[in-house]
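Below is one structure, written out as structure tokens; comments come after it.
Every protein chain but one is kept in place in this view of the complex.
Then we have subunit A:
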């Protein structure tokens, strides 16, 4: 618990109504999408970098942990206040500061919801491609801190490919700028790249300069149903092998399809045991041809049915299927261990087969969906931890899946970060010298271990 004295100081910085020690608020900022709970001692809603700087200086002086938080939609517990302290909620910093149509950049505050920025730039004929499935509620700050990816990564890359510069409050309370507004820039170390994906452990992001693209003239969305997961996996290989890079190539396995049936008006027959959502964008004549070629390429691979969206509403209906996937999983079993491994694209069928073998061997359901186009699979190990032995089995499955992933040249997190849930497995992927290198950076920048302690590495 924080002393009253500290609370007074915080009130002095942000104003009385922007800090709370009430149980209701402590509870409401104790969770994220991992569903684990750790209550902060207080919740603070600052409104600008200056306030955040003062808060961090105070925290350093008093030894109070500070946990940056956007929308709390993270899947690895990045925002969880596992050592109490302050939940630093950044949603009041929610201004789109400017959209520069000439230089194709946008400057935003971190609390802006991703979809809001997309809407604003699209109204001007511009495009911000990163589109995590949480885009309607997650924040750009959270996206940058996690280096969020999304279905469009196959063609357009992930968040880091769009961040040109940042304003950051350092763990010790200085306000610095990294990168800038230019497409190029090589003065000094690339701190921008270091901070993107740093999961709120190296600084609090208070401004973001993002690169924009021209909005593609048209897009075409297709939903292809296959009678087996193998067919879908081969289809991915066939499309890429046919030298077409679609905007998206999302897949879902049979159990996933069963989970989302209720959330869509689309007909998803029982015979469909895998789905690919394929989207192409660009010049309308070109995408018509591309779509045709794609359908021709995948057709021999056990296609049950194909659904080509005729307009943007139908396309949205297809995407709704995809977006409702991860939260619907719980229908299979009450507890879900959600991993987001990534393997080289060509190893995807092999990886899926391995996961199925592990699922069979341990007799626990494993549901797979994800971004097939970039080899990123969301592996959901579904168990009921109330039943004895199940949690142990889930852990074993995770370890075996990670081991297989690494053997195929992959990584154990494609986009959700490490946070707390994956911290124990870091030594499987990174060698000790690399971990020491990373820890040295953290130690140099945050000597008192104030900012988001307990994340990424097991002990800081």
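What we mean here is this: a contact is a pair of C-beta atoms (placed from the backbone, for glycine too) under 8 Å apart; a residue touches a chain by one contact, two chains touch by 3 or more; residues count from 1.
Throughout what follows, contacts and distances are computed from a predicted model.
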Protein name as given in UniProt for the chain not displayed, "ABC transporter permease", "Fe-S oxidoreductase", "Glycolate oxidase iron-sulfur subunit" or "Copper-resistance protein, CopA family": "Glycolate oxidase iron-sulfur subunit"
Touching the absent chain when the full complex is considered, from A:72, A:150 or A:173: A:72
Omitted-chain contact residue, chosen from A:57, A:83 or A:136: A:136
Residue touching the undisplayed chain, where the options are A:326, A:405 or A:421: A:326
For subunit A, residues in touch with the removed chain: 22-25, 27-35, 45, 71-73, 89, 91-92, 113, 115, 134, 136-138, 262-263, 324, 326-331, 334, 336
